[in-house]
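Below: one structure in structure tokens.
For chain A:
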Amino acid sequence: MNGSRQGESPSLVEVTGLCVEFGGLRAVDQLSFRLEGGAALALVGESGSGKSTVAAALLGLHRGTGARVGGSVQVAGIDVQRASDDELRRLRGGGAAMVFQDPLSSLDPYYAIGDQIAEVYRVHARGSRRAARARAVEVLDRVGIPDARRRSRSRPHEFSGGMRQRALIAMALACEPDLLIADEPTTALDVTVQAQILDLLHALREETGMGLLLVTHDVGVAAESVDEVLVMRHGRTVEHGPVGAVLGAPAQSYTRELLDAVPRVDAPRAPSAPAGEVVLEATGLRREFGRGKRAFAAVDDVSLTIRRGETLGVVGESGSGKTTLGRMLVGLLQPTAGEIKPGGGVRPEVQMVFQDPVSSLNPRRSVGESIADPLRARGEPDEGRVRGRVRELLERVGLEAAHYDRYPHEFSGGQRQRVGIARALAADPRVIVCDEPVSALDVTTQAQVVALLGELQRELGLALVFVAHDLAVVRQASDRVAVMRRGRIVESGPADEVYDNPQDPYTQQLLAAVPALDPGLAARRRAARREPAMV
Partner candidate 1 sequence: MSEALVATQAAGTGPALPAASGARQFWRRLWTQRAALVAAAVVALLVLLALAAPLLTAIEGQDPTTYHPSLVDSARGGVPVGPFGGVSGDHWLGVEPQTGRDLFARLVYGARVSLGVALTATAVQVLIGVVVGVAAALGSQWVDQVLSRLTDIIVALPLMIMALALLAIVPSNFPRPLLVALVIGLVAWGNIAKITRAQTLTLKGLDYVSAARLSGWSTWRIARRELLPGLAAPVITYAALLVPINITVEAALSFLGVGVKPPTPSWGQMLTAADVWYQAAPQYLLLPAGALFVTVLALTVLGDGVRTALDPRAASRLRVGTGRRQEAKATAPVATEGAS
Partner candidate 2 sequence: MRQPSLTARRVAAASVGLVLAAGAAACGPKDNDAKGAGGDSTPHKGGTLTVLNSNPQQDFDPARLYTSGGGNVPSLVFRTLTTRNRENGAAGAEVVPDLATDTGRPNKDATVWTYTLKKGLKYEDGTAITAADVKYGIERSFAAELSGGAPYLRDWLIGGADYEGPYKDKGGLDSIETPDARTIVFHLDKPEGEFPYLATQTQFTPVPKAKDTGTKYEEHPVSSGPYKVVSNENDGERVVLERNTYWSASTDAERKAYPDRIDVRSGLDSSVINQRLAASQGADAAAVTTDTNLGPAELAKVTGDKELAARVGTGHFGYTNYIAFNPTIKPFDNVKVRQAISYAVDRSSVVNAAGGSALAEPATTFLPDQKSFGHTPYDLFPAGRSGNAAKARQLLEEAGYENGLTITLTHSNSRDFETSPEIATAIQDALKKAGITVELQGLEENDYSDTIHDVKSEPGFFLAHWGADWPSGGPFLAPIFDGRQIVKDGANFNTGLLNDKTVNAEIDAINKLTDLDAAAKRWGALDKKIGEQALTVPLFHPVYKRLYGQDIKNVVISDWTGVLDISQVAVK
């Protein structure tokens, strides 16, 4: 639905000259846009661009937090800046409802989901408890929760991630708002679930005619879902226009950069050096967790070989066992069954690059010290040589030698991941297992880190195991790919073969769910997905 309401009726959202400051820091700077009823706008930007701050400003959530808000914000006819507390409360949920990023933490863990929705409903529509519960079941049913009456009595942790996100959307729907604000609604979800949620949002919008303000870092998600895009950077507007125009023919260089950095699932990898000899061979790997009745196998009968100079991509959704597999390969976990054999007789040095650049570095030690760990552990006694080698490594991964004495919090996410790579390199490994090395990073940084890994591989003849959930990134980085599901490899082979001609239905489903950057293609894919696959 593209039509906006005509005539004198004011816009659903009208933001003029919005500024938000925290302390001395200006998070949003002179931002203006409008959104008509029933239309959909995406705020796109990397982390720190201020997009979530804007979303919060629409509901007046900055009130009382110490943030300074300037400019004017009108939502559903209410001047958010000047509204009384009561008016604001009526707006929240009633006029405009918000769907948050992390569906697990955004619901109260202690109450049944139906009760939480009913509570919100009763704030806005004075009705009986029973009526509110009935409404909760109704909206849960609407968002596709099967057996909604029974499941409405469940607590959030009893729902899967996708169902929780549906429940949050149901909560938003409960009071029939004019505007739905979705703040990174799919970031924490697997790609197939993400597609379902985006489809749901689309369908709801068609059905109820409410406006949608989508906040996302993922250009693909925006392309799938909205009419208009507003690209933000450093709190300011970079580019604003219809989705087709902005994504198809970006006027600004930053927008172009952003688009270029997005990995394409359909773009083959640049050819790499031919693979060398086998360095590591795993056969029949199995790993169980828990005991007795609650035991389950996270990895089940997985066999693979890793060759010098080659990247093996392991792709799968959450719970597929890919991380467990990675940890077994480096020796952090012992397999319950099966074995890992070195290719050439001697066990090669295997290192790991971790997913979370925050938790993978000790916050209380300088990065230089962390990188020096493998050197010292090996008994290198000469302090000067240790420091020299660390400086060399820092420079090799694109940092400065002087960073030796800095602490992790002084670095950005991408830089920290570079530190992690330097630490892995310090041990002179022949194999590096990268466990979701870029999933916590912005797209532009992602591309840089993937490029760095490729460079290092060529230079040092490393074997890489690239574990990730993002199909596009894996394709970008890998020579061969293994697709995992429920602890098993369902399909493996050369990357191009697997991506261009997937044999396994699961692989096909995964690929079909990847958001497309072309809005037209996205619409066609959506139509194709129509027969709803349940979460």
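How were these candidates chosen? In short, all candidates are chains of the complex that A comes from, given by their letters.
Note that in this section a residue touches a chain if its C-beta (ideal position, glycine included) is under 8 Å from a C-beta of that chain, and two chains touch if they have at least 3 such contacts; residues count from 1.
What you see is a predicted model, and the numbers here were worked out from it, not measured in a lab.
By the touch criterion defined above, chain A in this complex contacts candidate 1 out of 1 or 2.
By the touch criterion stated above, chain A contacts candidate 1 in their complex at residues 20, 22-23, 47, 52-53, 55-56, 61-62, 65-67, 100-102, 104-105, 157, 183-184, 187-188, 217, 327, 330-332, 351-352, 354-356, 358-365, 370, 373-374, 377-378, 407-409, 413, 420, 423, 427, 440.
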